[in-house]
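One protein chain is absent from this view; the other protein chains keep their places.
Chain naming follows the written order as A, B and C, and within any one chain the residues start at number 1.
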Amino acid sequence: MSLTLEDRAASPVTTGRTGYRHASLTVRGKDRPGIVAAVGSVLGEHGANIVSLDQYSDDPQGGAFFQRTVFGLDHLGSALPAVGEDLRRRLDQDFELEFTLRDLSVPKRVAIFASKSDHCLLDLLWRHRRGQLPVTVAMVISNHPDAAEEVRSFGIPFFHVPSSGPDKSAAEAEHLRLLEGNVDFVVLARYMQILSADLIGRLGVPIINIHHSFLPAFVGAGPYAKAKERGVKLVGATAHYVTEHLDEGPIIEQDVVRVSHADTAAELQRRGADVERAVLTRAVQWHAEDRVIRHGNHTIVFA
Amino acid sequence: MSLTLEDRAASPVTTGRTGYRHASLTVRGKDRPGIVAAVGSVLGEHGANIVSLDQYSDDPQGGAFFQRTVFGLDHLGSALPAVGEDLRRRLDQDFELEFTLRDLSVPKRVAIFASKSDHCLLDLLWRHRRGQLPVTVAMVISNHPDAAEEVRSFGIPFFHVPSSGPDKSAAEAEHLRLLEGNVDFVVLARYMQILSADLIGRLGVPIINIHHSFLPAFVGAGPYAKAKERGVKLVGATAHYVTEHLDEGPIIEQDVVRVSHADTAAELQRRGADVERAVLTRAVQWHAEDRVIRHGNHTIVFA
Amino acid sequence: MSLTLEDRAASPVTTGRTGYRHASLTVRGKDRPGIVAAVGSVLGEHGANIVSLDQYSDDPQGGAFFQRTVFGLDHLGSALPAVGEDLRRRLDQDFELEFTLRDLSVPKRVAIFASKSDHCLLDLLWRHRRGQLPVTVAMVISNHPDAAEEVRSFGIPFFHVPSSGPDKSAAEAEHLRLLEGNVDFVVLARYMQILSADLIGRLGVPIINIHHSFLPAFVGAGPYAKAKERGVKLVGATAHYVTEHLDEGPIIEQDVVRVSHADTAAELQRRGADVERAVLTRAVQWHAEDRVIRHGNHTIVFA
Partner (left out) sequence: MSLTLEDRAASPVTTGRTGYRHASLTVRGKDRPGIVAAVGSVLGEHGANIVSLDQYSDDPQGGAFFQRTVFGLDHLGSALPAVGEDLRRRLDQDFELEFTLRDLSVPKRVAIFASKSDHCLLDLLWRHRRGQLPVTVAMVISNHPDAAEEVRSFGIPFFHVPSSGPDKSAAEAEHLRLLEGNVDFVVLARYMQILSADLIGRLGVPIINIHHSFLPAFVGAGPYAKAKERGVKLVGATAHYVTEHLDEGPIIEQDVVRVSHADTAAELQRRGADVERAVLTRAVQWHAEDRVIRHGNHTIVFA
């Protein structure tokens, strides 16, 4: 069993009233009777008020169990460690489960990677400024300097880390130096460089990528040209977690838009860009709210 | 607190293996801490295996609480009364809640009302024959005799109950005689007569209607002509529970389809018909699986 | 230049009023200035009333040109050959174009192939009976006998042609015998056998297939199992013309439906079936109304 307890300084913005905040609890492991009652009674003993609860079992007879609970609690910040301790004791004793407990008033810290195309990057920054994305954007990293001024106008640090040629070790060392200890996850917002397996491993935080096609159709580069070539009637986008296997990681969200013979490859790209930003935004929001649970190469999404 | 315990003879088809079946429990009432633990522990004491659990509270601070749980249990048929008894005792004692407990292997019995347009009727019968609708179609009632042969070819009783003129009391008396005690809900599948408030009250079972517009746009008759007249770019359909207030009952499901200036009113109607049957089918399926909870003039849908 | 003039006995049903019917003219070839005026003036000289006109050029500077015109004409049946003759003379003289001229009041004749899954077959027959598909269903051919009674209840001939094992030559000889001269196109409505290149060539009519995935994702067999395995969030269907390259022919229409982690492979299949029948119906209708023009491995669809 693992316990991830995050309780950094709370943002006053997302706290409803003094001392009353919400936490999320995600539980995953082997399905067995009694889990709901066990979790419910621990939360009940602490006076927690369950706001929402979603649960899924991929096979009621010995399958895998997934649960997301959001609850409120007086003096959440100081009370959460004891809740975690009791959950650990109870779930360790009777079940084979992992759980994550997190104070939702503390936004996750994210770094956004971008290249020349900035529609996904700007949509994220824009929604963030409107208070629609519950994250702290710690920094933007790009292999092109173009977006520096725009990003900084949002009050967000911008770092230009050039990355050309086959040897990316210098760039990745710089990435690691900037990111280590500073972010809870990374978003590749149309970042056109491939991260090495080494960097992915050393970062040790979830990485979300937006792929500009309806995966697994049109893996790899140039999907809109391929889509035009194949004469498809819909183009799509896919947000997925990054693994060392390119375009193969667990899918978080997908969507499509209708196109026709009259759309050129450039127009497919423009229509696709709207889908890309919408899909990536949903994936980032769901991840930030602990709505996505990874399981093998799949995701459980309690949207 | 009310207890609705339905346990008619189980359909062998929907029972996974001998003695092991699923039940649904829906709970609604005033939100208070501890409900989840209370429900979970009663189910746990009976050895129930919770398969899925959905929960919603419209205001964590003293709002209304809604929960749908599906669980498996050995010898469900004989065990369910005791589960109901314990739930009643526990929920009565500590909370202000209503609940419904139902053996899901016992399909709800439905009567389908139709008039001349039979696309919704036939789609329901067709899906039912394929095993996609977990209901027993007890009968079809129509104010036109046209569909008799087709309906009976599905092995389903058809009753022609003429209903013209302002005085519908004779027809409604006949409806009551046919339906009373025989059905758990009624579906108006493009039935073009208005049911009187008296009939609705005396039937005492939920009635689902399909309205051929995206309510509240185009209430009343002739919505496709009105949609053409208004030059809308989408036409829709709405499935809702019937109340004595025409076209005003709680909405269960809605959808739309894109149309253009080039579509005539007749073409709007044809495109709309596809949406109508899809929307009605979803509403009937969700109702049959206890996924819809009425609350005031709204619905909570755990789809 | 080729001329395809079809003028079989007109169906009185689709003729608006005596002697007044509609024809479609599709033109394709090298784009050059003056085509619209040339076609327009030939039609004008014959007193034709153009009802709709769609046009597309994939590159205004020397690209390919596509046009679909629908026009009305008094005494269309007897007047059409002269229109065709004049078009041929005019378009031959000044342009490099092919055209097809067809009396729309004469429905195309179609054979539908099916296997055990009958949702696509029945949706086509059902819409046809309602007058929504402007085709004559000449026959249904299946490698399973199951649907015989149902198909014949629509008044349509059913032929059971078994086709198992690697050698399909006997079955295909029977197919050819049944189809030759009797149909204008063929629809594979979830027919689970592969047609040989030889049969495709000898049939010499367009063949429309419905593939149960969003091509090019999940080519080949078992796409819903593959979709579940990959954890996609949408499943789709693709209607395409059949070529000797399996799953590679020109795409006519595609659509998708949203699914979630909670859907089993069987539920993906059930949701997918609704998309399959909708997509196939649109493709068949558009083909029947001469709205689809093949160009290389693509289609131009004037929907």
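By definition in this document, contacts are C-beta pairs under 8 Å (C-beta built on N, C-alpha and C of every residue); 3 or more make two chains touch, one makes a residue touch a chain.
For clarity, every value in this text was computed on a predicted model and none was experimentally measured.
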Sole residue of B:165, B:181, B:204 or B:231 that reaches the chain not shown, by the stated touch rule: B:231
Full-complex contact with the absent chain, from C:37, C:173 or C:265: C:37
Residue, one of B:122, B:183 or B:251, that touches the chain absent here: B:251
Hidden partner chain, touching residue among B:79, B:178, B:192 or B:217: B:217
Chain B residues that touch the omitted chain in the full complex: 56, 58, 214-218, 230-234, 236, 250-256, 260-262, 297-301
Interface residues of chain A (partner: the chain not displayed): 52, 119, 122, 126, 130, 132, 153, 262, 270, 274, 278
In chain C, positions touching the absent partner: 31, 33-41, 43-44, 47-57, 60, 72
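Simple rule for what comes next: only the chains that are shown with their structure count from here on.
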Degree value of the rotation bringing chain A onto chain C, based on Cα positions, nearest 5: 180
Distance between chain centroids, defined by C-alpha means - chain B, chain C (Å): 38
Centroid spacing, where centroids are CA-atom means, of chain A and chain C in whole angstrom: 44
Where chain C touches two or more other chains at once, by residue number: 262
